[in-house]
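Shown here: the complex without one of its protein chains, the others still in place.
The block that comes next holds chain A.
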Amino acid sequence: MSEIVEELPTYPMSRGRCPFDPPPELDRLQDTEPLSRVKLWDGSTPWMVTRYDHSRQLLADPRISSDPRNDGFPFSNAAQSQNRGQFKAFIVRDDPEHAAQRRLVTADFMIKRVEAMRPRIQEITDGLIDDILAGPKPVDLVETLALPLPSLVICELLGVPYADRSLFHRLGKTLLRRDNTPEQSRAASEELRAYLRDLVNRLDAEPDDALLSRLIVQQLRTGQMGIEDIVDMALLLLIAGHETTANMIALGTVALLEHPDQLAGLRDTDDPKVVANAVEELLRYLTIVHNGRRRVALDDIEIGGQLIRKGDGVIVATEIANRDAEAFPDPDKLDIHRVARHHVAFGYGVHQCLGQPLARVELQVVYSTLYRRIPTLALAVPLDEVPFKHDMAIYGVHALPVTW
């Protein structure tokens, strides 16, 4: 058995020459062994799921758990493993606990509410682009647009002071490192939780109309949630609410600049449906959550001629599922006009991204505004000097020097 384990591919894998394509090894597994085993940092050997249909089937299966307290859970690193159980938000819980907690905040992210925010999102975007055009060039698009836009939006939605952004940007980055140590992770988590605990106490004394205050009034004051539960929820919404979209804005821009015909198609349209379609295709093509969706089987599951046993770890690599030719013909081609809405970039099953309507509107606004207002936008460095986020759980770029 040990010889067999030695031969298994290790996960995560390195990307190949194209920075937008998933690792070639995942592509090979999808073609040859769509349900196979991989080796993790700790020597464990969870299942690797690479096909689109298998991915959807397993992520929607109630016998598959997202709770890292279950034996066999495939941890990303020692930090995730050692600090298991400390973080208690719905992303790491199963139903019915997951549903009960998630339903407290679903209304805030529903289509109608988010559409009502569109004018404000447009206003923020235009203001940031005004500042870019008024300033020197080249400029880092991550610092000036990709990160500030979703940060401002999630701060306003939650009721977190935007002035504190350097603190939660720094700590969020540490928590999302693929190689952080248990100590680094714990320290960052504790610092962020202390900040949020203090914020919750301040809002409890003087609530506003935003989401956190409503949770405090409706859940904390009535004793239905404790302060630590509110802090965990705030931490999840704050970090997930800006890190993901920020990376989609910056990485999407790199991808479009490298595909000028696709960029032109987006720049030259007035049709919001074309823009919305382009956003879905960029979500599919880039699939920035590139650390696998981590799960563990709670029961024996037969799938694709294999038997996943109770207690087996399962990693669903949605970045390669979104490149499955069975679901997306000519999958490695970026085509903003293709049908792509069935992608699994936001995951699938009951854990599918809560903030997806908000992410969609933010991306639609940015992609339909930036390239029209700065039509000559261009990379200020060669592509191979752009620092891609191979070291982070969410893919993107650390910085994006652009000029015009």
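Following the convention adopted for this analysis, a contact is a pair of C-beta atoms (placed from the backbone, for glycine too) under 8 Å apart; a residue touches a chain by one contact, two chains touch by 3 or more; residues count from 1.
Definition applied: contacts and distances are computed from a predicted model.
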From the names "Protocatechuate 3,4-dioxygenase subunit alpha", "NADH:ubiquinone oxidoreductase 30kDa subunit domain-containing protein", "Carbohydrate ABC transporter permease" or "Ferredoxin", which one matches the UniProt record for the unseen chain?
-> "Ferredoxin"
Which residue among A:11, A:73, A:168 or A:348 touches the omitted chain?
-> A:348
Contacting the left-out chain in the complete assembly, out of A:9, A:265, A:357 or A:387 | A:357
Omitted-chain contact residue, chosen from A:106, A:181, A:201 or A:224 | A:106
Chain A residues that touch the omitted chain in the full complex = 59-60, 99, 102-103, 106-112, 341-342, 346-350, 352-354, 356-357
